[in-house]
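Note that this complex is displayed minus one protein chain, with the remaining chains in position.
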Amino acid sequence: MTTPLLKVENLRIALAGDGVTYDAVENVSFEIGRGEAFGLVGESGCGKSITALSVMGLLRRPLSLAGGRIILDGKEIQNVSAAEMRRLRGKRIAMIFQEPMTALNPLSPVGRQIAEMFVLHEGANWNEAMDRAEDALRQVRVPSPERRIKDYPHQLSGGMRQRVMIAIALACGPDLLVADEPTTALDVTVQAEIIDLMAELCAAKGTAVLMISHDLGLVANMCQRVAVMYAGRIVESQVADAIFATPTHPYTQGLIDSLPRLGERARRGRQKLSEISGVVPSIANYPAGCRFNPRCPAVTDVCRTIVPEATPLPADGVVRCHHHG
Amino acid sequence: MSLALKLPRLRLKGGTSLWVGGGLVAIAISSAILAPWIALTDPVLDANLMNAELPPSWEFPFGTDAQGRDIYSRIVWGARVSLSVGIISQICNSLIGVTLGLTAGYWGGWWDDLVSGLTNLMLAIPSLVFALAIMAILGPGLVSLVIALGLTSWSYSCRIARAQVLSLKSQGYIQAARILGYGDLRIMFTQILPNILGPLIVIATLGMGGAILAEAALSFLGLGIRPPFPSWGSMLSEARDQITTAPWLSVFPGLAIFFTVLGLNLLGDGLRDYLDPQSTTRRG
Partner (left out) sequence: MAEPLLSLDDLAVHFKVGNALAGGIKTLKAVDGVTLDVKPGECLGLVGESGCGKSTLALAIMGLLPPTRGAMNVDGQQISGATPPDRMKMARTVQMVFQDPYASLNPRQTVRRTLADPLRLHGITDKAEVEARVIDMMAKVGLRPEQADRYPHEFSGGQRQRIGIARALILKPKLVLCDEPVSALDVSIRAQIINLLLELKDEMGLAYIMISHDLGVVEHVSDRVAVMYLGRIVEQGGWQEIFENPRHPYTRALIAAIPDPFHRAAISADAKARGEIASALNPPSGCHFNPRCPLKADICTAEYPAFGEVSPGHRAACHFRDRVG
């Protein structure tokens, strides 16, 4: 077994509130191999985005890293200096965000923003860098890149901006691309194209992907392995196909069963959707024991008091439920 | 999440100015209400030339004026004038400003253009000059003072109300109210107004300080309250000849104006933080 590209061990992220400190993320561990696409799925507030930020070294107060290790290519990076982290970002790990407009500099032409990566991280001169920026735009299939290179971000549509973001992120051939809800702000037909583009480019360059999304279907389509987060913890992680075929945690089962799926009605007629009762708990009121217990159909006394341990599943899968096995 | 951190600081800031400002304003209001009981002498009738221009002493804590009247008692009674001018004129300003701002923002079109133009016009003319002109026409006196100040500085509340309406107009609950068949006025006054009251109260409070200053200025110029009944501005006006020989004549009314206006401004700032929509949602 070779060393994984990214290994996150027992990650704990603290949220400082009104005189109290909450655990926003607790005991999160996962590994991403070279060139592998890994998905982190969960609802808003489950801690998936801040997990991604911690990998990028971008946690800001009131959030802080409270424990655990983040190992990139065998080297611990959770405590490296800010300068070292800046070198890693862009060159080794890159990130794309949900809303590309906020991540692009509105006052600079997009070509220049891509070229800057080559100048900054590879010491290229500007002329050479601009030529490479044009190539990069061509790679992300921006039509007529020789003209687009001079455009400012506001002149591009949302989908085009996200393509530019991908071009910037992949410019220096990073080992890992962190994508936080990269297509949530886009229309479905555009979303499909962007996902295909990301998958294709990353496969061609051997870039590993950490994909953050609330859409289990989208993640399962793009990633080889998927972890499901609920209320700050990973409740289940499995190979992508297996998570749909044999979801093991009651939360994952509930999520998959509750979504109306295309083609289902034609096959089986209209069935009542199965519901997950209750609401997502807020961070100040996380229940004791298994955090899903107030909403779980299989809840027993042990769930209300004891945090379930990780139980191994086939193919490196993991589930945290008292009622498994 | 960042709110969680900001909140304690906000609360403290809102808290201090709210309490200090509220305290100062409460003192001014209670002295106006309690004037017949806490004043030592009658502010007008108890003139005694034997006691003229005495410096502060145990008998006359703030000294006496040229006619031998107790300054302290005159300031306590004068609070009635200053505060009622401030409050009544601000109620007028708010009513005019909010009505115009609400309707202009909600209806838009030519009415909005008209109101916005009028607002800009009002902002371009110094309101004191405007009030002076009105006073010149109506003649001096309490009623004309209130009218002059009540008609000349509604542009701030109008602007605030209009801007707030524009930002609320497209909210779902406003659309829902229209769909439920609510009339325009009902929407403006039951759906929009309660949600924009916070900033309007702040503006009115700050405006009250301005009105008290304007009253002082107009009275100082002899256009406001006529002697012998005291107002803080007319007391200052009468004292200007003796400012070197009997400084207490101008210092104490000046301090009364200073602390009341300061109190109103602090109260306005405190209310702004307290009524901040973010902190109200966080309270829940």
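Every chain is named by a letter (A and B) in the order it is written, and numbering of its residues begins at 1.
Just so we're on the same page, a contact is a pair of C-beta atoms (placed from the backbone, for glycine too) under 8 Å apart; a residue touches a chain by one contact, two chains touch by 3 or more.
If you're wondering where the values come from, they're calculated on a predicted model, not measured in any experiment.
Peer 1: Could you tell which one of A:Leu88, A:Val140 or A:Leu255 touches the chain left off the display?
Peer 2: Of these options, the touching residue for the absent chain is A:Leu255.
Peer 1: Check each of A:Pro4, A:Gly47 or A:Gly159 against the chain that is not shown and name the one that touches it.
Peer 2: Of these options, the touching residue for the absent chain is A:Gly159.
Peer 1: So which of A:Thr51, A:Gln98 or A:Gln191 would be touching the chain we can't see?
Peer 2: Of the candidates A:Thr51, A:Gln98 or A:Gln191, A:Gln191 is in touch with the missing chain.
Peer 1: Give me the chain B residues in contact with the hidden chain, please.
Peer 2: Residues 171-173, 175-182, 186, 190-191, 194-195, 280-281, 284 of chain B touch the chain that is not shown.
Peer 1: For the chain that got dropped from the picture, name the residues of chain A it touches.
Peer 2: Contacting residues on chain A, toward the hidden partner: 43-44, 143, 157, 159-160, 187-193, 195-196, 214-218, 220-222, 240-241, 244, 251, 254-255, 258-267, 270, 272-277, 279-280, 295.
Here is the rule we go by: only the chains that are shown with their structure count from here on.
Peer 1: Would you mind pulling out the distance in Å between where the CA atoms of chain A average out and where those of chain B do?
Peer 2: Taking the average C-alpha coordinate of chain A and of chain B, the gap between them is 55 Å.
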